[in-house]
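The following block contains the structure, expressed as structure tokens.
Then we have subunit A:
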Amino acid sequence: MSDLKIGAYICKGCGLGERLDCDQIATVAQRDGKAQVVQQHDFLCSAEGVKLIQNDIDNEGVNRVVIGACSRRAKTDAFNFQGVTISRANLREGVIWIRPDEDDLRETTQEMAEDYVRMACAEAKHSTPPVSAQEKGCEEAVLVVGGGITGMTAAIEAAKAGYPVHLVEKTGELGGYVARMWKDVPRHAPYTDPVDTSVADMVAEIEASDNITVHLNSTITRTSGAPGRFSADISTESGSTETLNFGAIVQASGATPYDASQLPELGYGKSKDVVDRVELEQLAIAANGGPIKRPSDGKEVKKVTFIQCAGQRSDKEGHLNYCSGDCCLTSIKQAMYFKDQNPDIETEILFDDLRTPGAPGEDFYRSGQDKMVTFRKGIVSEVVAGSNGPVVKFKDKILDEDVEEEADLVVLATGMVPNSGVDINEVPQNEPGEWEVNVDSILNLNYRQGKDVPHLKYGFADSHFICFPYETRRTGIYTCGPVRRPMDTQQAIEDATGSALKAIQAIESAKVGRAAHPRSGDLSYPIFRKEGCTQCKRCTVECPFGAIDEDEQRFPVFNESRCRRCGTCMGACPVRVISFENYSVDTVGQQIKNCEIPEEWDEKPRILVLACENDAYPALDMAAQQGNSYSQWARVIPVRCLGSVNTIWITDALNSGYDGVVLMGCKKGDDYQCHFVKGSEMASVRMSKVDDTLQSLSLEKERVATYEVAITDIDRAPKLINDMAETVEKIGLSPFKF
Partner candidate 1 sequence: MSNYNQEMIEKYRGNFLKEVQDNVEEGDWVKMCMQCGVCSGSCPLGPHWEHPPQEIFMMIRAGKRDEVLQSSSMWMCTSCYNCIARCPRGLPITHIMHGLATYSKRLGLAPKNQPTAKFAQLFWDNLTRTGRVNELKLGLSLYFMNGFSEGIKTALKMKDIGLGMLKTKRMTPMEILGGHGCKDKKGFHAMLKKAQEIEEARIGKSGS
Partner candidate 2 sequence: MAKKSYSFYPGCSSQKAASSSNYQVSVDTMCKELDIELNEIPDWNCCSASIGYAGGGELPRLALSARNMALSEEAHPDQDIVATCAACWLATKETQERLNDNADLLAETNTALAEAGLKLKNEKKVRHMVEVLIEDIGYEELGKHVKKPLEGLKIAGYVGCQTNRPFGIAGESFENPKYLDKMIETVGAEACDNYEKKVSCCGGALAFSEPEKSQALIKEIIESAYDNGADMIVTPCPVCQMNTEVYQEQINAKYGTKFKMPVVYYSTLLSVAYGKSAKEAALDGQVIRAKQLEEIAGK
């Protein structure tokens, strides 16, 4: 890398030229910002303006580009230069749009603009253009854990795209739960009749594929590494272990049918003729298309009653709180087993809400009705033994009456329990250097934070479940199928296909050292200075993605391709030995320091705003776009995540005379909205300790405020800044102005 050379480019378009003294700004860039090249342009984002900059890069050796124009969110197509750092001083959205155009405000508006240019130059000075990480993994194989319909699909689809796959199944055969079904719900129009499960076809396809290696009777006894360079021990029942390398992992560990013996009130265990959904499949397989016979005496079933939501959607002890999603379709399918064999068999489905969504679902429901399956909105209280079979006691909600009905067979539509391995909050990881296989774990990760992918509510494996359903907190490991959300076969197949793509993407990204979601493509990575490290473990504990391990001396071990570049480790580090090339304690710290702090008698406070770059910062941009305004005293710096905010920035700011600090991050807690999951939570914990700092400086604690700000808080975000300005006015300026 050649010598650092800053080029500062000041745009005069979009009213900047009229509202600001751009010559003065150029002078500031040169004088304070130490920019070697400074240019002004009437229309910087025009082809001509872009060419001007590119020319300086190509011919003048400019390698730190400072652009004083619009927000970093705007004109990204134009200001897209390779091999240099780009710092954007937000003069448009951040200054002239957010401040009223009035003569007596010109001075403070100009000060804002000048500060932003100083700050951008300071950032430029302390950044280096990121180059991708050293530890590029180049393994191409995908490890698929779980040989059910989900895992088989993931394997087949990844192989079809040309990637080698190892499919690990703990039992002696592929197919999982679906293989134990007589038939499945249709997956293609017309959605009218039960169809073949297709397990046999898939097994044949897997066996025929050169790209897929199957490991039966096998489990994963240890997984280490990172995307592009995972290493997994595949151990068989007989005790042999094979260690193989992988680029990415798909966890398709599925779900276990709920244990119906927890439902004695529904007659399970008391009457042989009360069965769960799995047992009904077995009865159907045994019947092989002939009459289904009941377990107690082998009598042909003439009347069967299905009880929906058995042990589900209930907060009773031992029940599942959730809806397993596929049981309505499954019961309709199973009722059709009877009807298709003999239309005179009475089949009744007792439900609370019938859940057959989408086009396929509703078609299948209608088909069930057409076959004269009887649907009844009824809440079952009890199933007891009768003289000829189980008696179902229920309340018919439509007819508003209590009913007792005898049936030959009762089927409990029981739910699914995810096989998500161990809960890392409950099961501590082995100490570094020690290792013990946990038989309940799916992946046996050697990660510092625990052996499996973190769990969400009700034990489902981690997944961001709205915009980015595949994002787990373990980079390169993708959960799919019912382990992450209850789902039917059709959805599991779709989900598996998606997860196979994510695995392939992780492999391709790892090859070139690019970050995974949400900073996908980011080439920066954490640089760690071991000398200063005190082995405090905060970074390893706080990393939302479990990317950092510990060596035996308790020094952190960074795994770049597991890292999502949020900077939470950097924020956590008390001795500030962690940084990124283009985002570090210095790049932000120097921006803070390079803002001019007026003398106390000027009565011009300064408020530092650290805003999440994805939500709060765009909210402020959009506020500007819509003509809102906020205090001229504010200086806003975007941060990757509030989790990356190191308290030193706060302390430094207060020490150097800032009068207030506002932190804007995302919602935390169960319904967190932080893209880095725990970043904003970590920040709030840290900030709660800032009070001590304030106390030690004899400063009022109102001077630092932390808020949860959403991207839609277009009115609120400016107001929060103004609130701080008012607070400062009330309590007075900081005494730390030198």
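Criterion: a residue touches a chain if its C-beta (ideal position, glycine included) is under 8 Å from a C-beta of that chain, and two chains touch if they have at least 3 such contacts; residues count from 1.
Per the selection procedure, all candidates are chains of the complex that A comes from, given by their letters.
Computed from a prediction, not measured in an experiment: that's the story for all the values here.
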item: For subunit A, as assembled in this complex, the candidate in touch from 1 or 2; value: 1
item: In the complex, subunit A residues that touch candidate 1; value: 344, 346, 354, 365-366, 369-370, 372, 374-377, 396, 398-399, 403
